[in-house]
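Every protein chain of the complex appears in place save one, which is left out.
Our next item is chain A:
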Amino acid sequence: MQNIIDVRSLNKKYKDHHAVKDINFQVKEGEIFGFLGPNGAGKSTTINMICTMLVPTSGSITINGFDAVKQKSKVRESIGIIFQENTLDEKLTAHENLMLHCKFYKVPKRKRGARIQEVLEIVDLVENRDNRVETFSGGMKRRLEIARGLLHYPKVLFLDEPTVGLDPQTRAHIWEYILRLKEKEGITMFLTTHYLDEAEISDRIAIMDKGKIITINTPAELKKELGGDIIELSTKNNSQVMRDIEKDKNIIDVTVQDNILYIKVHSSDAFISQFIKKLSVPIETLNIRKPTLNDVFLAFTGENIQQSPETQSK
(Lines give C-alpha, C1' and ligand atoms only; values in the text may rest on other atoms or scores of the structure.)
Protein backbone atom coordinates (compact mmCIF):
# COMPACT_ATOMS: atom_id res chain seq x y z
CA MET A 1 0.00 0.00 0.00
CA GLN A 2 1.04 3.54 -0.73
CA ASN A 3 1.86 6.16 1.88
CA ILE A 4 -0.71 8.93 1.79
CA ILE A 5 0.94 10.90 4.59
CA ASP A 6 4.69 11.02 4.92
CA VAL A 7 6.21 13.00 7.77
CA ARG A 8 9.98 13.31 8.03
CA SER A 9 12.17 14.92 10.71
CA LEU A 10 9.33 17.23 11.63
CA ASN A 11 10.04 19.87 14.27
CA LYS A 12 8.01 22.67 15.78
CA LYS A 13 9.52 25.12 18.21
CA TYR A 14 7.37 27.73 19.87
CA LYS A 15 9.20 30.62 21.47
CA ASP A 16 9.93 28.86 24.71
CA HIS A 17 8.84 25.32 23.95
CA HIS A 18 9.98 22.55 21.63
CA ALA A 19 6.53 21.06 21.04
CA VAL A 20 7.33 18.53 18.29
CA LYS A 21 10.74 16.90 18.31
CA ASP A 22 12.01 15.42 15.10
CA ILE A 23 9.17 12.98 14.47
CA ASN A 24 8.86 10.55 11.54
CA PHE A 25 5.88 8.50 10.51
CA GLN A 26 3.92 7.31 7.48
CA VAL A 27 0.22 6.69 7.09
CA LYS A 28 -0.88 4.18 4.48
CA GLU A 29 -3.71 4.82 2.09
CA GLY A 30 -7.03 3.54 3.39
CA GLU A 31 -5.99 2.86 6.96
CA ILE A 32 -7.34 4.25 10.20
CA PHE A 33 -4.42 5.81 11.99
CA GLY A 34 -4.87 6.51 15.70
CA PHE A 35 -2.81 9.28 17.21
CA LEU A 36 -2.68 9.11 20.99
CA GLY A 37 -0.87 10.95 23.71
CA PRO A 38 -1.42 12.74 27.00
CA ASN A 39 -2.38 16.42 27.14
CA GLY A 40 0.31 18.65 25.73
CA ALA A 41 2.06 15.82 23.89
CA GLY A 42 2.03 17.80 20.66
CA LYS A 43 -0.78 16.03 18.81
CA SER A 44 -2.70 19.14 17.80
CA THR A 45 0.50 20.90 16.84
CA THR A 46 1.38 17.98 14.57
CA ILE A 47 -2.09 17.84 13.02
CA ASN A 48 -2.11 21.58 12.45
CA MET A 49 1.18 21.34 10.60
CA ILE A 50 -0.08 18.48 8.45
CA CYS A 51 -3.24 20.46 7.68
CA THR A 52 -1.24 23.53 6.56
CA MET A 53 -2.51 25.63 9.43
CA LEU A 54 0.88 25.91 11.10
CA VAL A 55 4.30 26.29 9.51
CA PRO A 56 6.85 23.69 10.65
CA THR A 57 10.13 24.89 12.10
CA SER A 58 11.86 22.20 10.05
CA GLY A 59 11.21 18.89 8.34
CA SER A 60 8.94 17.81 5.54
CA ILE A 61 5.32 16.73 5.23
CA THR A 62 3.87 15.15 2.12
CA ILE A 63 0.16 14.44 1.76
CA ASN A 64 -1.30 12.75 -1.25
CA GLY A 65 1.96 13.60 -2.99
CA PHE A 66 1.80 17.31 -2.21
CA ASP A 67 4.11 19.31 0.03
CA ALA A 68 2.27 20.82 3.00
CA VAL A 69 4.37 23.98 2.94
CA LYS A 70 4.86 24.63 -0.76
CA GLN A 71 1.55 23.31 -2.12
CA LYS A 72 -0.87 24.39 0.57
CA SER A 73 -3.81 24.75 -1.75
CA LYS A 74 -3.39 21.24 -3.20
CA VAL A 75 -3.06 19.76 0.27
CA ARG A 76 -6.15 21.60 1.44
CA GLU A 77 -8.13 20.13 -1.42
CA SER A 78 -6.98 16.64 -0.46
CA ILE A 79 -8.00 16.72 3.19
CA GLY A 80 -11.08 17.04 5.33
CA ILE A 81 -10.89 18.07 8.96
CA ILE A 82 -13.25 17.65 11.84
CA PHE A 83 -11.93 19.99 14.49
CA GLN A 84 -12.27 19.37 18.16
CA GLU A 85 -14.53 22.40 18.54
CA ASN A 86 -17.67 23.22 16.61
CA THR A 87 -17.01 25.07 13.35
CA LEU A 88 -20.52 25.08 11.89
CA ASP A 89 -22.45 28.27 11.23
CA GLU A 90 -25.32 27.88 13.65
CA LYS A 91 -27.42 30.61 12.08
CA LEU A 92 -27.56 28.68 8.83
CA THR A 93 -29.38 25.46 8.03
CA ALA A 94 -27.65 22.12 7.59
CA HIS A 95 -28.12 22.37 3.84
CA GLU A 96 -26.69 25.89 3.70
CA ASN A 97 -23.64 24.83 5.67
CA LEU A 98 -23.04 21.95 3.30
CA MET A 99 -23.65 24.04 0.19
CA LEU A 100 -21.12 26.65 1.30
CA HIS A 101 -18.60 23.88 1.84
CA CYS A 102 -19.20 22.61 -1.71
CA LYS A 103 -18.46 26.08 -2.99
CA PHE A 104 -15.34 26.51 -0.87
CA TYR A 105 -14.02 23.24 -2.27
CA LYS A 106 -15.20 23.74 -5.86
CA VAL A 107 -17.36 20.62 -5.97
CA PRO A 108 -18.80 20.64 -9.52
CA LYS A 109 -22.21 22.34 -9.61
CA ARG A 110 -24.04 19.35 -11.09
CA LYS A 111 -22.83 17.02 -8.37
CA ARG A 112 -23.67 19.16 -5.36
CA GLY A 113 -27.26 18.09 -4.83
CA ALA A 114 -26.44 14.40 -4.96
CA ARG A 115 -23.37 14.72 -2.75
CA ILE A 116 -25.24 16.64 -0.07
CA GLN A 117 -27.99 14.04 -0.10
CA GLU A 118 -25.42 11.26 0.10
CA VAL A 119 -23.54 12.60 3.13
CA LEU A 120 -26.77 13.51 4.91
CA GLU A 121 -27.86 9.90 4.49
CA ILE A 122 -24.60 8.59 5.88
CA VAL A 123 -25.09 10.55 9.10
CA ASP A 124 -28.89 10.19 9.22
CA LEU A 125 -29.72 13.87 8.99
CA VAL A 126 -31.79 13.93 5.80
CA GLU A 127 -34.88 15.02 7.68
CA ASN A 128 -33.08 17.93 9.31
CA ARG A 129 -31.53 19.37 6.20
CA ASP A 130 -33.55 22.59 6.26
CA ASN A 131 -33.39 23.22 9.99
CA ARG A 132 -31.02 25.74 11.48
CA VAL A 133 -28.00 24.21 13.14
CA GLU A 134 -28.68 26.12 16.39
CA THR A 135 -31.68 23.82 16.91
CA PHE A 136 -29.50 20.68 16.71
CA SER A 137 -28.31 18.59 19.65
CA GLY A 138 -24.60 18.16 20.29
CA GLY A 139 -24.55 14.77 18.62
CA MET A 140 -26.40 16.01 15.54
CA LYS A 141 -23.95 18.88 15.15
CA ARG A 142 -21.05 16.49 15.36
CA ARG A 143 -22.60 14.25 12.72
CA LEU A 144 -23.25 17.22 10.47
CA GLU A 145 -19.63 18.22 10.81
CA ILE A 146 -18.50 14.77 9.84
CA ALA A 147 -20.85 14.90 6.86
CA ARG A 148 -19.42 18.24 5.84
CA GLY A 149 -15.86 16.96 6.12
CA LEU A 150 -16.72 14.27 3.57
CA LEU A 151 -18.45 16.43 0.98
CA HIS A 152 -15.44 17.02 -1.22
CA TYR A 153 -14.34 13.36 -1.04
CA PRO A 154 -11.11 14.06 0.80
CA LYS A 155 -8.27 11.58 0.53
CA VAL A 156 -7.61 11.89 4.24
CA LEU A 157 -10.07 12.76 6.96
CA PHE A 158 -8.64 14.20 10.17
CA LEU A 159 -10.77 13.70 13.24
CA ASP A 160 -9.59 15.58 16.33
CA GLU A 161 -11.48 14.01 19.22
CA PRO A 162 -14.66 13.57 17.20
CA THR A 163 -16.69 12.26 20.11
CA VAL A 164 -15.58 14.46 22.97
CA GLY A 165 -18.44 15.60 25.17
CA LEU A 166 -20.98 13.17 23.74
CA ASP A 167 -22.94 10.51 25.60
CA PRO A 168 -21.86 6.86 25.15
CA GLN A 169 -24.75 6.03 22.85
CA THR A 170 -24.06 8.92 20.50
CA ARG A 171 -20.37 8.08 20.60
CA ALA A 172 -21.11 4.55 19.51
CA HIS A 173 -23.28 5.90 16.68
CA ILE A 174 -20.60 8.24 15.43
CA TRP A 175 -18.07 5.43 15.27
CA GLU A 176 -20.57 3.36 13.40
CA TYR A 177 -20.82 6.14 10.82
CA ILE A 178 -17.07 6.50 10.65
CA LEU A 179 -16.57 2.80 10.06
CA ARG A 180 -19.34 2.75 7.49
CA LEU A 181 -17.49 5.49 5.68
CA LYS A 182 -14.23 3.71 5.73
CA GLU A 183 -15.84 0.69 4.13
CA LYS A 184 -17.84 2.65 1.59
CA GLU A 185 -15.36 5.28 0.50
CA GLY A 186 -12.02 3.84 1.53
CA ILE A 187 -11.02 7.16 3.03
CA THR A 188 -7.85 7.29 5.10
CA MET A 189 -8.60 8.44 8.63
CA PHE A 190 -6.28 10.16 11.03
CA LEU A 191 -7.85 10.37 14.45
CA THR A 192 -7.03 11.50 17.92
CA THR A 193 -9.12 10.54 20.89
CA HIS A 194 -8.87 10.38 24.63
CA TYR A 195 -11.12 7.34 24.80
CA LEU A 196 -8.80 4.40 24.38
CA ASP A 197 -11.57 1.92 23.73
CA GLU A 198 -12.35 4.01 20.65
CA ALA A 199 -8.76 3.86 19.46
CA GLU A 200 -9.20 0.08 19.16
CA ILE A 201 -10.77 0.55 15.73
CA SER A 202 -7.47 1.92 14.41
CA ASP A 203 -5.41 -0.23 12.08
CA ARG A 204 -2.30 1.29 13.62
CA ILE A 205 -1.67 3.51 16.58
CA ALA A 206 1.06 6.05 17.22
CA ILE A 207 1.69 7.07 20.79
CA MET A 208 3.17 10.51 21.26
CA ASP A 209 4.58 11.92 24.46
CA LYS A 210 6.47 15.13 25.17
CA GLY A 211 6.88 15.92 21.49
CA LYS A 212 8.19 12.50 20.46
CA ILE A 213 6.57 9.46 18.93
CA ILE A 214 7.35 6.58 21.23
CA THR A 215 5.82 3.74 19.33
CA ILE A 216 3.76 2.90 16.24
CA ASN A 217 2.04 -0.46 15.89
CA THR A 218 -1.28 -2.25 15.53
CA PRO A 219 -3.42 -2.35 18.69
CA ALA A 220 -3.06 -6.15 18.85
CA GLU A 221 0.71 -6.00 18.55
CA LEU A 222 0.96 -3.28 21.14
CA LYS A 223 -0.99 -5.40 23.61
CA LYS A 224 0.99 -8.47 22.77
CA GLU A 225 4.25 -6.57 23.19
CA LEU A 226 3.13 -5.60 26.63
CA GLY A 227 2.36 -9.25 27.25
CA GLY A 228 1.02 -11.17 30.21
CA ASP A 229 -2.10 -10.53 32.22
CA ILE A 230 -3.22 -7.86 34.58
CA ILE A 231 -4.54 -8.60 38.03
CA GLU A 232 -6.53 -5.86 39.66
CA LEU A 233 -6.68 -6.36 43.38
CA SER A 234 -7.86 -4.44 46.39
CA THR A 235 -7.44 -5.54 49.98
CA LYS A 236 -7.73 -4.20 53.50
CA ASN A 237 -3.99 -3.57 53.54
CA ASN A 238 -2.36 -3.03 50.18
CA SER A 239 1.11 -2.32 51.50
CA GLN A 240 1.12 -5.67 53.26
CA VAL A 241 0.30 -7.32 49.93
CA MET A 242 3.20 -5.52 48.32
CA ARG A 243 5.51 -7.03 50.90
CA ASP A 244 3.97 -10.50 50.52
CA ILE A 245 4.53 -10.69 46.78
CA GLU A 246 7.76 -8.76 46.62
CA LYS A 247 9.98 -11.54 45.37
CA ASP A 248 7.61 -13.31 42.99
CA LYS A 249 9.39 -13.97 39.69
CA ASN A 250 6.14 -13.96 37.76
CA ILE A 251 5.53 -10.28 38.40
CA ILE A 252 6.57 -7.78 35.75
CA ASP A 253 5.32 -4.63 37.33
CA VAL A 254 3.04 -3.31 40.10
CA THR A 255 1.27 0.03 40.12
CA VAL A 256 -1.18 1.49 42.62
CA GLN A 257 -4.02 3.77 41.70
CA ASP A 258 -7.01 4.79 43.80
CA ASN A 259 -6.27 2.00 46.30
CA ILE A 260 -6.25 -0.67 43.61
CA LEU A 261 -3.14 -2.71 42.91
CA TYR A 262 -2.46 -3.39 39.26
CA ILE A 263 -0.18 -6.40 39.12
CA LYS A 264 1.19 -7.24 35.73
CA VAL A 265 2.28 -10.88 35.47
CA HIS A 266 3.70 -13.11 32.76
CA SER A 267 0.92 -15.62 33.19
CA SER A 268 -2.00 -15.36 35.54
CA ASP A 269 -2.55 -19.16 35.70
CA ALA A 270 0.87 -19.84 37.14
CA PHE A 271 0.73 -16.90 39.42
CA ILE A 272 -2.69 -16.87 40.98
CA SER A 273 -2.81 -20.23 42.81
CA GLN A 274 0.30 -19.76 44.88
CA PHE A 275 -0.35 -16.04 45.19
CA ILE A 276 -3.61 -16.63 47.03
CA LYS A 277 -1.85 -18.99 49.43
CA LYS A 278 0.88 -16.48 50.13
CA LEU A 279 -1.49 -13.63 50.83
CA SER A 280 -1.87 -12.69 54.50
CA VAL A 281 -4.70 -10.15 54.24
CA PRO A 282 -8.30 -10.64 53.13
CA ILE A 283 -9.14 -9.79 49.50
CA GLU A 284 -11.87 -7.26 48.81
CA THR A 285 -11.99 -7.38 45.02
CA LEU A 286 -10.09 -9.38 42.44
CA ASN A 287 -10.15 -9.14 38.68
CA ILE A 288 -7.97 -10.79 36.09
CA ARG A 289 -7.86 -9.46 32.55
CA LYS A 290 -5.83 -9.14 29.39
CA PRO A 291 -4.03 -5.84 28.86
CA THR A 292 -6.05 -3.10 27.21
CA LEU A 293 -4.83 -0.15 25.20
CA ASN A 294 -5.03 1.82 28.38
CA ASP A 295 -2.40 -0.46 29.93
CA VAL A 296 -0.28 -0.02 26.83
CA PHE A 297 -0.67 3.69 27.06
CA LEU A 298 0.20 3.64 30.73
CA ALA A 299 3.27 1.56 30.13
CA PHE A 300 4.55 3.88 27.43
CA THR A 301 3.76 7.24 28.91
CA GLY A 302 3.54 6.52 32.60
CA GLU A 303 0.21 8.28 32.54
CA ASN A 304 -3.37 7.22 32.53
CA ILE A 305 -4.97 8.90 29.55
CA GLN A 306 -8.36 9.27 31.11
CA GLN A 307 -7.05 11.11 34.10
CA SER A 308 -6.58 14.81 34.09
CA PRO A 309 -3.27 16.14 35.44
CA GLU A 310 -4.97 17.31 38.66
CA THR A 311 -6.09 13.88 39.75
CA GLN A 312 -2.71 12.44 38.90
CA SER A 313 -0.77 14.71 41.17
CA LYS A 314 -2.78 13.58 44.18
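Keep in mind that, in the parts below, contacts are C-beta pairs under 8 Å (C-beta built on N, C-alpha and C of every residue); 3 or more make two chains touch, one makes a residue touch a chain; residues count from 1.
In this section, contacts and distances are computed from a predicted model.
*Asks:* Which listed name, "ABC transporter", "Transport permease protein", "Phenylalanine--tRNA ligase beta subunit" or "Ferredoxin", is the one UniProt assigns to the chain that has been left out?
*Replies:* Matching the unshown chain against "ABC transporter", "Transport permease protein", "Phenylalanine--tRNA ligase beta subunit" or "Ferredoxin" yields "Transport permease protein".
*Asks:* Considering the complete complex, identify which of A:103, A:180, A:236 or A:289 is in touch with the unshown chain.
*Replies:* Reading the full complex, the residue touching the unseen chain is A:103.
*Asks:* Taking the full complex into account, find the residue in A:48, A:117 or A:170 that is in contact with the omitted chain.
*Replies:* A:48
*Asks:* From the listed residues A:9, A:58 or A:87, report the one that touches the chain absent from this view.
*Replies:* For the chain that is not drawn, the touching residue is A:87.
*Asks:* Tell me which of A:6, A:29 or A:77 is the one touching the absent chain.
*Replies:* Of the candidates A:6, A:29 or A:77, A:77 is in touch with the missing chain.
*Asks:* Which chain A residues touch the hidden chain?
*Replies:* 48, 51-55, 73-74, 76-77, 79, 81, 83, 85-92, 96, 100-101, 103-106, 148
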